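This report concerns only the one structure given below.
As you look at this complex, bear in mind that one protein chain is not there, while each of the others sits in place.
After this line comes chain A, so read on.
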Amino acid sequence: MNSLSPEAALSRISPELRPLLCTVVRNGRVGLDSSGCLRITDLKTGCTSLMPGPCCDRFKLHIPYAGETLKWDIIFNASDPELPPDFIFGEDADFLPEPSELPHLVSWDAGKPECLLQLVKELLQQYHQYQCQRLRDSSRLLFEYDSLLDDPNYGRSMEIYAGRKNTWTGEFSARFLLKLPVDFSNIPIYLLKDTALDPGEDVALLSVSFEDAEATQVFPKLYLSPSIEHALGGSSALHIPAFPGGGCLIDYVPQVCQLLTNKVQYVIQGYHKRREYIAAFLSHFGMGVVEYDAVGFTKLTLLLMWKDFCFLVHVDLPLYFPRDQPTLTFQSIYHFTSSGQLYSQVQKSYPYSPRWDGNEMAKRAKAYFKSFIPQFQEGAFANGKL
């Protein structure tokens, strides 16, 4: 009952209400965290049990907000589908938005499918205001909030969740979810298209949890959309510095932002650098190039000859090239290993410097090949069989 797929949920909803919910379930992204979309559970009906067919008209809507999931009850009436719904805001019994600030409620039009989604967005805005109000219980956190609000970079895309105040200890906790203004648009497309699901907007979110009102226990966490995470090299990209004790967000957040930007820059540069590298190798080795990755420029295979000895060289360019050195794999075309593979040798350390440009790297690589090949040949004859 609880983990229904969106389609299954929609099929149980009363037909008149279905268009409204379609928009919510299929396209509904509210808030900063667009990876978690809106979910509907606990479908119930307000009609008598004599009513046939799909007639569910009340459900729980799960809304991701500031790292939490809000569970709001939405109550329609299937026998009066043109009427606007009612809401129960879960545990937030104090939250009471002003109806006049919900234009989509005042002029509710059941004929417009996006009406419900818009109303939910407006309610979320009010909820955000309500949470910011709750920050007033702690002057420290209020200061954090105000200082961020003033900064145009972060002020407009912030979600605050002021947690429950523990009435015993008076402990107060809050979570700030900020959208980091990092430009991901120049990341090469090939890095982004590897993810299976629809990535949506590429976004980086910084979540900072304050476990107490004096900000002595602060836990930051970085969330990246899956494609960005992949593009930046997996989960290692999520390492961020710890929150400095006694520091404040207005200093820390730009720091993290800069770090992320640098990484992105690095990746972008890496792409270009790799392209340059491959281009240089192409021009140097010309006909010797067997194949290369023309999209990501991560691989290159050369077929070279030295004193009638032909061999292959596979060049693997890492993600953080040129910081990281490319891996050279020499492969003999004559000899096999005992396992039936072509005899090969991997070379990871050879004369290299990240400061060389593509041409220089190609020249040096050529020189290296010349120096290394006799060794390889010997090894191939010694260890491999024809």
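Going forward, a residue touches a chain if its C-beta (ideal position, glycine included) is under 8 Å from a C-beta of that chain, and two chains touch if they have at least 3 such contacts; residues count from 1.
In the analysis below, contacts and distances are computed from a predicted model.
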| item | value |
| --- | --- |
| Chain left out of the displayed complex - its UniProt protein name, from "ATP synthase subunit epsilon, mitochondrial", "DNA-directed RNA polymerase subunit", "Electron transfer flavoprotein-ubiquinone oxidoreductase" or "MPN domain-containing protein" | "MPN domain-containing protein" |
| Candidate in contact with the missing chain, chosen from A:Pro6, A:Pro84, A:Pro318 or A:Gly379 | A:Pro84 |
| Selected residue (touches chain absent from view) among A:Leu20, A:Leu61, A:Leu105 or A:Leu328 | A:Leu105 |
| Residue touching the undisplayed chain, where the options are A:Pro6, A:Pro19, A:Gly46 or A:Pro181 | A:Gly46 |
| Absent chain, residues of chain A that touch it | 1, 44-49, 51, 58, 73, 75, 77-80, 83-84, 86-89, 93, 96-97, 99-100, 102, 105-108 |
